[in-house]
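All protein chains but one are shown in place.
== chain A ==
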């Protein structure tokens, strides 16, 4: 019913829905959108309605099924697109929410999208894209079967006259049979399976172990030397032999597209879990802590119980450095530079390094490692003892990186997000980089709704050093993070506009542009202006901002004439002057460093000569902020 390429008539759709429900009831197929009445899912739905990115991200990380539905048949994605939360919809889609055309929920989602931008976003992620988020991992493992360079295989498994170059750790993770055999004899380099197994069955089984898709049809019949039943018998036999009992089912299910997809999703998830289990039990369990100075002397034999073929080393940072880090971010950079050379001694005496025994086969997912192992440098040569390769990040971050490479899991907290971002950038792991950017930009509150959401949660939203974030975004070239930071600043501009850090930031942004010679404008500032507009336009939308602006024009003009204020650091005074000239009725301001909206509103309310409603307040605030931006430019001698 799903293969139908054209849009179904309503009656047909009803029939197919009915059939589907029936099949689900009978248990033949799994419901794509099961009913979920749990509390975390309710919270996720609420967050999707409100556009609270942070809660969404938290719930998703917790593992709530984002494709479930609530009692009113809404899925989180439908809610987000219906309520017009672009960022939330994007997050959901990136996390694997399904929006498939020609399905009831999918069409509903598209139909309900609040605006074209969201609708286009949904269409972009239509089935072809919204594949299983585990697909990249599965594809990588499958590709190991055919990859020739660099060499990663450490065992040759043969059945009949066919032999394959395989990886012990994958076999051990996926097949209890191999796990037992290899535990007993980890140094084995060839393994022979019973000869009476059909090559076709053998190939299929191995492919299955390597996350390959089940073949559409098995090669049997004339020419192959095996009948279909023989091949199936062979499959059955090898499945029992290797103790992979779902193999035959997955092949039998491969006929029906939907069944096959569900089966595949399940299989890959299961495989990932097996791999993860093995990874945690072996790789992480066997990490070694040594003194940094001795790290390079660690000798691991090539034949080891967990089949590692390389050691990754990360050095711990002396604890007390954190205090220094508390200072201005610029200084942070300087202070830490010394760590480039290893073996840094701290007051306690010795730093520790942690060594992770790893498998090149998985590290290849990083372009850094791939290039390294394919090159002709030292690391690429196979020696009796494993190479110790230094990775320039904290052990904690390296563990996150490895977990991602082995399991596709990337659940980490905001406090290491920037470190992960840098590590992923250095190691060329784009997905992890994106993930880190997502964590930062969702958990750190962004736009108005989040700002308000944060306020309602009663937490202080200013809990991240936005300047450091921007610089990290620049260094790692993450557009999304730059935008996030600009939005973040725009929504809190009152608090930042008068700080020296801010003008320094603008200066830096401008110098980046001069280096690039791409545009004449300053990107950061443009972004901030854009989001500033968004912030206030939300309010002005219906009231007609243009008219209001016209009403206000004389006042900012007055502000500009007041040119004797030029020191940005004297932001408070600047605001004073602006206020004075802008509104004749303005009186002394509260001497707070960063006037809050409430304060401004209060002033006006107190004054009472200007029409005192929220619109006016916002309009004037907008003007003032824009003006200040201009003044900063003037002061920095920049054209924009």
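In this section, a residue touches a chain if its C-beta (ideal position, glycine included) is under 8 Å from a C-beta of that chain, and two chains touch if they have at least 3 such contacts; residues count from 1.
Quick note on the criterion: contacts and distances are computed from a predicted model.
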*Among "Tetratricopeptide repeat protein 8", "Putative SCF ubiquitin ligase subunit CulC", "CENP-T/Histone H4 histone fold domain-containing protein" or "Large ribosomal subunit protein mL43", go ahead and choose the protein name stored in UniProt for the chain not displayed.*
"Putative SCF ubiquitin ligase subunit CulC"
*Full-complex contact with the absent chain, from A:414, A:495 or A:626*: A:414
*From the list A:43, A:304, A:390 or A:434, which touches the chain that is not on show?*
A:390
_Per the touch definition above, residue among A:469, A:506, A:532 or A:625 touching the missing chain_ = A:469
*For chain A, the residues touching the chain missing from this view*: 317, 321-322, 325-326, 329, 332-334, 336-337, 339-340, 367-368, 371-372, 374-381, 389-394, 414-415, 417-419, 422, 426, 428, 440, 444, 460, 462-465, 468-469, 471-472, 475, 477, 515-516
